[in-house]
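Of the protein chains in this complex, one is absent; all others appear in place.
Moving on, here comes subunit A:
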C-alpha cells in the first residue's frame, strides 16, 4: 500500500512540474535537450562544441536557421535549476583549444542554459531558450532498476559476471562472494568489502581492453557526493529470485540498501531531470567497442537496449506510467566518426541503426521521430589515401594522444601519423549473434586485432580568424538541424 501511495505522490509531483513548465513555456519557449551516452562517448566534447558553434557561429551549412542568417546571436544565460551544477563550458573549451587535450569526463549531472535570439521566416523576432542537460548514460541504466527487486537484480548481475570476458575480472569478487552467507547476521565490514570488490569489478570492466558498457548500478562508478553512503554500499548476493530475506540478515540489509539506492538516487533523477526532457541525443562510442572485441560490441548493444527500454512508451510498467513521453525527437549518434574515413561512415551508421533497431521501431510507433547519425563534434583528423602494395587505403591523418600504441610503436603526442583503422564489417546479421566475426584487443595482443582506432589529440586550430578559431566537425550541423531546427522555423 505504501508503495502505491509513494507512486501517487510521484505522479502528482510530475504533473505539477509539467504544469509549471508548460505555463513558463507559453511566454518563453524552452527546449530541454538531454545529452547522454555511456562514459567516454564524448558528451562533454559534444556540448562544448555545440555551445561554441552556436555562440560563435560555426560552419553549419545544414543547420538551416544559422546558414540562412536568421540566428542573430546565442548567449549563455544563468542556469535555471539551483540544485544542479553548471556545465563548465569555459574550462572545457580552454582545455580543448589551448592545451589541445580532451576535457576530463564528467561524473555528475550538469546543465547549461543557452538563449538563442532568432528571427522567424515570416520576420517575427523570437527567443528560444535551450537548456542542455548532460547526464551520464550509466544513470539511465539505473532506470530499469525501478522495476526490479533486489533478488532479481542480484541474479542478473551474477549471471552477467559469470560470462566471458567479465569472469576474468570478477575473480576476486566471486571469491569473496563465496565466503558470504546471505542468511547470516548483517555485517557492515563484510558489506563494505563486498561493495568495494564489486565496484572494482565494474571499473575494470570499463577500461579500454574490455570496454564493457552494461554496468548497473551506474552510481557505483560515478558516486559523486554520495560516495561512502550506505545507499551505495551493497553488492549482489547469491540468493534465489523469489525468496524472502530473514530478519536482520545480510540479505535483508543489502536489500534495504538497494531500495534506498532506488529512492535516493534513481527516482529523484528520473523526476527532476529525465521526465522533463523534450529532445534527447544518445551518444555511443561504437568504435572503441570494435577496438576491444565482439563481446564489447554485444555488451554495448545490451547497454543501449537497456537505455532504450527507458524510452519505452506504453502502459506496460510502472515506469512508463510515470514516464510521460515528452521526448518527441531522439537522435542516436555514433561519435568519433572522424576516426574513420568518410567512405566508412555509412557502415558506421548502419551498425548503429542495427544496434538501436528495436528501440527505433518502438519510438516511431509512439510518434517520436528517431534518427541515426555518424558524428564528430570536434574533428581531430584529416583524410588521406595511403598506397600499400596494390591497395589504396582510405586513411586518416592526425596526432595520436601521447602513450597510444600501434604497430609496436608508442607515440609521443606531437607527431602526425596516417592510419588505416580497418574495414568495418558489412555483414550485420552475424555481428551481434555471438559469432566470432572479428578479433579485438580483449582477445589478444595489438598485432592480432582487426581494428585499431587510435585516439587523437584535438586539432590544431587556425588562429587567424578575428572571432577566434571555429572548431571543425562532422555532421554537427545535421545533428542540430534534427534536434532544434524545427523550433527555429
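Quick note on the criterion: a contact is a pair of C-beta atoms (placed from the backbone, for glycine too) under 8 Å apart; a residue touches a chain by one contact, two chains touch by 3 or more; residues count from 1.
By our rule, contacts and distances are computed from a predicted model.
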Chain left out of the displayed complex - its UniProt protein name, from "Cell division protein FtsI/penicillin-binding protein 2", "Menaquinol oxidoreductase", "Putative membrane protein" or "PTS fructose transporter subunit IID": "Putative membrane protein"
Contact with the hidden chain (one of A:94, A:401 or A:417): A:417
Option from A:28, A:163, A:361 or A:385 whose C-beta touches the chain left out: A:385
Hidden partner interface residues of subunit A, rising order: 59, 61-62, 64, 67-68, 341-343, 345, 382-388, 391, 393-395, 397, 406-407, 409, 415-423, 425, 427, 438, 449-452, 454, 474-475, 478
